[in-house]
Every structure is written in C-alpha cells, then in structure tokens.
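With one protein chain removed, the remaining protein chains of the complex are shown where they sit.
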Amino acid sequence: MFSRDNLSKNHRQIATIAALTALGTAKQQLKFHLNAGLNTGLTEDEIKETMLLMSIYAGFPSAINGTNALKEVLSERE
Amino acid sequence: MFSRDNLSKNHRQIATIAALTALGTAKQQLKFHLNAGLNTGLTEDEIKETMLLMSIYAGFPSAINGTNALKEVLSERE
Amino acid sequence: MFSRDNLSKNHRQIATIAALTALGTAKQQLKFHLNAGLNTGLTEDEIKETMLLMSIYAGFPSAINGTNALKEVLSERE
Amino acid sequence: MFSRDNLSKNHRQIATIAALTALGTAKQQLKFHLNAGLNTGLTEDEIKETMLLMSIYAGFPSAINGTNALKEVLSERE
Amino acid sequence: MFSRDNLSKNHRQIATIAALTALGTAKQQLKFHLNAGLNTGLTEDEIKETMLLMSIYAGFPSAINGTNALKEVLSERE
Partner (left out) sequence: MFSRDNLSKNHRQIATIAALTALGTAKQQLKFHLNAGLNTGLTEDEIKETMLLMSIYAGFPSAINGTNALKEVLSERE
C-alpha cells in the first residue's frame, strides 16, 4: 500500500517521542528513543520543542515527565 | 531557554498528529491537524506512515481510528 | 475510616467533572454530571473554570471536548 | 470571557488532585498538589474522599496509587 | 519462545474484550470482538461479567460504555 521509507528517520523519531511523551506510561522506551533520536541527528532543542508541544496536547505533567526523561538521557550520555 | 522555531512546521504537525492518534480521545482536533498538515506540505503517505508507526506504540485500534479520521479528511477535501 | 460526608456535594461534582474531562472517554457520563452539578448549585463559570484547569493537566483537546459537552448540556436545559 | 477567580482555591486543588489521580501518570505532580492542597486548607479526609471517588470514575488502581501518594506526602510533612 | 496456541480462543477473546473495554477509545473494534467472542462461544453473561470486572479496574464509565456496546451488538445480531 505504501512504502515504509516515506517518513524520514528524523520524522519517525519525532513521532515516536511525541507519542511516548503524550501517553506517559513507558519511560524506559521513551529514554531508548530519546537516545536513538539524538544518535540519528535530532538536536536537544528539537526534542525539547516536541515536549513543549506535548504540554498543549497531553498536559503539562506529560511534558514535564518527558523533559525529566530527556535530562536523564543527556546526563547518562555525558 | 529555546526558540520556538527549532522544530520545522512539518515536524510539529507530525508530532501533533502522532500524539493525537496515540491518545485517541480527540478526533475533531486530529482532523483539524490532519488538514493543517496536508495544507503545510505533509503528504498523505507521510501521515499514513505516522499512523502505522502509532500501531506499534499505542496499539492497532489507535492506528485504525487515526486512519479513519484521515479518510474522512481526505474525502471532505475533495 | 472516614465519613463519606467529608466532601461537600459541590466539591464532589467538581472532582467528578474534572476527572471525566481529563480522562476524555465518557462523554455521556460527563454530561450527566454536568447536569447534576448545575442542579446542585455549581455555576456555569465554575464549570468552565474547571475545564480550563484541565487544559493544563490533561491538554487542550480534553478541555475543548469538555467545553463542548457543557455547551450541549446548557442548550438541552434551555 | 470568565474570571479566573470563579473557582475557589480549594475547588481548584480538588479538581487538580482528582484529575491527576484519575490519569495516574504523574505521581510527582500529584504529590506537589497534595502538599499545596494541604497548605491551602484541604483536610486529609477531603483528599481521601476525593480519591475514593476516583475509584468509581477511574478504577481502584488509580485510587490506591493516589492514596499511596498521599501517605508519602503526609509522612514527608511530619 | 512460546507458542501462540497457549491461550484458548475464549481466553483470547476475554483478554481482548477486557482491554478494549478498559481503554475505552475503540468502540468499533470492541464491537467487532464482542461479535467474534459470541461467535466462538462466549456467553452474554461471561461478557457482562468481564465488563463488570472492568468497573473495578478502569472505572464505571468504561464498564457502562462497554455494556452499551454489547447491547448494540446484541440488537444488531437479532
């Protein structure tokens, strides 16, 4: 029906990070995809921006939890 | 802290569509953003791909409901 | 352990309306409690304020859906 | 459209505690608002009653998790 | 790792109906599986019992919505 290559790697990571942040029930998988996103070229600011966006669609607690997961990932990568 | 322009318009629409599809509780807002995404240059295939991705992270019912919302938007745009 | 009368009728309706708006999966029950709340003395503004508050904790789509449910209830009561 | 003062401080805390207990994905923010609610005059019994109410609308696990968060807050305040 | 046949057809239908009732975001898929469950030998009472159980774990609104979906399925099958 449609090719799996239609969505760029970065788009896929953004979509996944957005969904896992909005759902808020899978911190470990979110951290995995935050790492994967940073590895494939997403910048820290793009991820923060995605989480800020989630505060609109899923509420501030989701965005804060997502941002905390990002902080943990960033400090683990150092 | 960080500029709101860090995330491209398309990235933002993908993130929003992903989150609303995963949450599955706001069909009208999803349809609004599907229209907005198509208007700002997302292709139908990129949106379908995003919804297929959501079947992994939020289950098939979310993806099917999202795909149905897309079908409605596409037929309303014709 | 504790008396069921500890929470005033209005507090209970506010708590119920808040939760059903945040969860976003039970429009009929939300409308039932909006009617009950209006009957027991909640004002329209108190309910709107509760829904605005939910946009912070559960995202704008929840708040918008809740506000639409309130509009339907108000027009049905006229 | 409507004044932000329409809802009393206690009503706001009850609504917030109800929503965060029902959603069940933001324990830290729930604990923050439990503390805030106790500081602004909510009694322990009013909060317990709110959580009992959530067992009806969001299931027992949400109510039990909320009650555990309250226990932690109460022991930290001592 | 483990065989897909480990869970009997009825167990699978019960698990699926329980989950879709608890999640409350996919009425069409729930109705599909209610039909499938009735076709493969689940009784109306077993399904009602499953939904009553969901009121404990996901709240009364989920159970009521699930029961309404069942009523629709039963009347469509007549």
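Just so it is clear, A, B, C, D and E label the chains in written order, and each chain counts residues from 1 on its own.
Criterion: contacts are C-beta pairs under 8 Å (C-beta built on N, C-alpha and C of every residue); 3 or more make two chains touch, one makes a residue touch a chain.
Here the structure is a predicted model, which is why all the values come from computation and not from measurement.
K.L.:
Can you list the shown chains that the absent chain is in touch with?
P.N.:
Touched by the chain not displayed, across the whole complex: A, B, D, E.
K.L.:
Write the list of chain B residues that the hidden chain touches.
P.N.:
On the chain B side, contact with the omitted chain comes from 22, 55-62.
K.L.:
Even though one chain is hidden, which residues of chain D still touch it in the full complex?
P.N.:
23-25, 59-62, 64-65
K.L.:
With the missing chain put back, which residues of chain A would touch it? List them for me.
P.N.:
20, 23, 25-26, 28-29
Please note the rule applied: only the chains that are shown with their structure count from here on.
K.L.:
So if I look at the partners of chain C and the partners of chain E, which chains show up in both lists?
P.N.:
Touching chain C as well as chain E, we find B, D.
K.L.:
Hop distance check: chain B to chain D, minimum number of steps through touching chains?
P.N.:
2
K.L.:
Could you check which of B-E, A-C or D-E has the same interface as C-E, with more than half of the contact pairs identical by residue number?
P.N.:
Same contacts by residue number as C-E, out of B-E, A-C or D-E: B-E.
K.L.:
Based on CA centres, what chain would you say lies at the far end from chain C?
P.N.:
Between chain C and the rest, the longest centre separation is with A.
K.L.:
State, to the nearest whole Å, the distance from the C-alpha centre of chain B to the C-alpha centre of chain C.
P.N.:
28
K.L.:
Counting in whole Å, what is the centre-to-centre distance of chain A and chain E, each centre being its mean C-alpha position?
P.N.:
33
K.L.:
What are the residues of chain A that contact at least two other chains?
P.N.:
Those would be 22-23, 57-62.
K.L.:
What graph shape do the protein chains here make by touch: line, ring, star, complete or other?
P.N.:
Its topology fits none of the listed shapes; call it other.
K.L.:
Would you mind giving me the full set of chain pairs in touch?
P.N.:
Final set of chain pairs in contact is A-B, A-C, A-D, B-C, B-E, C-D, C-E, D-E.
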